[in-house]
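Note that this complex is displayed minus one protein chain, with the remaining chains in position.
Right after this comes chain A.
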Amino acid sequence: MNIQQLKCYTEAQNIARRTMEDLEQYVASGMTEDQIKRQAEILLIQNGSTSFWYHGVGALVHVGERTLVSQGGREYRSGDTRVQETDVITVDLAPTLGTCWGDFARTIFVEDGRVVRELSELQTSAYKAAIEAEFKLHSFLLEVARPEMTFEELYFSANALIDGLGCKNLDYSGNLGHSINVLQQDRIYIEKGNTTPLKDAECECFTFEPHICKQGGAFGVKRENIYYFVDGRLKEM
């Protein structure tokens, strides 16, 4: 990845990041999943996204119990589920800048009808536990990932940690992320059987996006970043 490409991917990712910040200010209890999806996509465009790379869908939004649902983009339909006074929303954004993708997911927590923007201020212990597991997984990735590590090795070690944290991987195809490509169909995944080294991903960057729930939990959480190697160490884009 040359400097121009890195700049382009970083900007696409920043479009998603800005959109998530704007969306957190917009979301409130009583809103529907569909309403939040539309607002997220409008914000992506306002923030500079030139297309939506994931099946033409800019934002996959799930509210409440539906945060446990994992499905492909072609199956996704936003629903009329309303955000409750205390609730969980997962948002996965797919902006594009030219041919460069952004890919960014966060879990939004609502307590007493308002979005809790500082996760350290969460009151609901189940929410705290779930999001802490996400942070541990991303910290683990930064610690263990090396350019020669294969996607499969990462898959096994991260899934072992998911189990160790008392969580379950909710992804419908069991993967934990994917390469960043120009064409959607060229993606390779953090999954069993993929022996490609992490450094050999097409655009030399990949996403890590564990979609998990606590064992027996009533909601799912997701946190996604794009990562790339600098001098052999992983860096968040």
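We take it that contacts are C-beta pairs under 8 Å (C-beta built on N, C-alpha and C of every residue); 3 or more make two chains touch, one makes a residue touch a chain; residues count from 1.
Going forward, contacts and distances are computed from a predicted model.
Student: Looking at what's absent rather than what's present, what does UniProt name the missing chain, "Dihydroxyacetone kinase DhaK subunit", "M24 family metallopeptidase", "HTTM-like domain-containing protein" or "dihydrouracil dehydrogenase (NAD(+))"?
Tutor: "M24 family metallopeptidase"
Student: Touching the hidden chain in the complete assembly: which of A:38, A:66 or A:146 does that?
Tutor: Going through A:38, A:66 or A:146 one by one, A:38 is the residue touching the chain not shown.
Student: Decide which residue listed in A:9, A:52 or A:155 touches the omitted chain of the complex.
Tutor: Checking each option in A:9, A:52 or A:155, the one touching the absent chain turns out to be A:52.
Student: Would you mind spotting which of A:19, A:70, A:96 or A:159 touches the chain that isn't drawn?
Tutor: A:96
Student: Touching the absent chain: which residues on chain A qualify?
Tutor: Touch set of chain A with respect to the missing chain: 37-38, 41-42, 45-46, 50-57, 74, 77-78, 96, 98.
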